[in-house]
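Below are the structure tokens for one structure; questions will follow.
The complex appears here minus one protein chain, its other protein chains still in place.
Right after this comes chain A.
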């Protein structure tokens, strides 16, 4: 009974945040399913692919892969490169997904851009279970996407109204999350600096490498910049910085120290 209450409360907190994603995913998933239908695939294909791959841009790419010569190694490598940004999501969520038991594996499996954007920034209200909140966000988002793709695969043809531009809903979502992070109390000047680095580095790489090839250079540029700027941007326990430099490898080997740091993280969330 108590468990049920926890689940419901978490669902009530999570659902409103996923409504914009429902709009975007039902639409984009539907257009993806319709694309596959138009290319001659049964709705089973978009349904299974949206459930198993669950990475929007890569699913669109996979449609082309399925229509060209059989080459699973290329498909595998392409998936690694297109989705390399997920590595960064994982690094960001290491702490937050700690101690969540069986939910953790699914949370990692289902961590698409939109789910990451919400789970990494949401201020979870007091009394709401963290694990269930993350789980609902992830599950609802995947549900929207799979339903959209399946329905699109079943329709295959045309929608009765002009939906040109509806895909902008996901751009709007990312921009609003960006703004929320920017004005949030926990951002501080370091958060603002990190956000600006993200925008400027990727915009510069976009200008140089073009829209199809800028992701990997952007990720590399971010690593280099953040390593170079670490003396200014690393805010974790600044009074202990000298101690860490002494250890050389940047590792904390003191258990109490470790707890202090995670407490500090908890507060700023």
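We take it that a contact is a pair of C-beta atoms (placed from the backbone, for glycine too) under 8 Å apart; a residue touches a chain by one contact, two chains touch by 3 or more; residues count from 1.
FYI, contacts and distances are computed from a predicted model.
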item: Hidden subunit of the complex - UniProt protein name among "NADH-quinone oxidoreductase subunit K", "Dimethyl sulfoxide reductase subunit B", "Imidazole glycerol phosphate synthase subunit HisF" or "Branched-chain amino acid transporter permease"; value: "Branched-chain amino acid transporter permease"
item: Where the unshown chain meets chain A, residue by residue; value: 16-17, 19-20, 23, 39-41, 45, 48-49, 52-55, 58, 62, 65-73, 75-80, 83-95, 97-99, 104, 108-109, 111, 113, 116-117, 120-121, 162, 164-166, 168-181, 183, 187, 190-192, 194-199, 201-203, 206, 211, 214-215, 218, 222, 226-227, 230, 233-236, 244, 249-252, 258, 261, 265
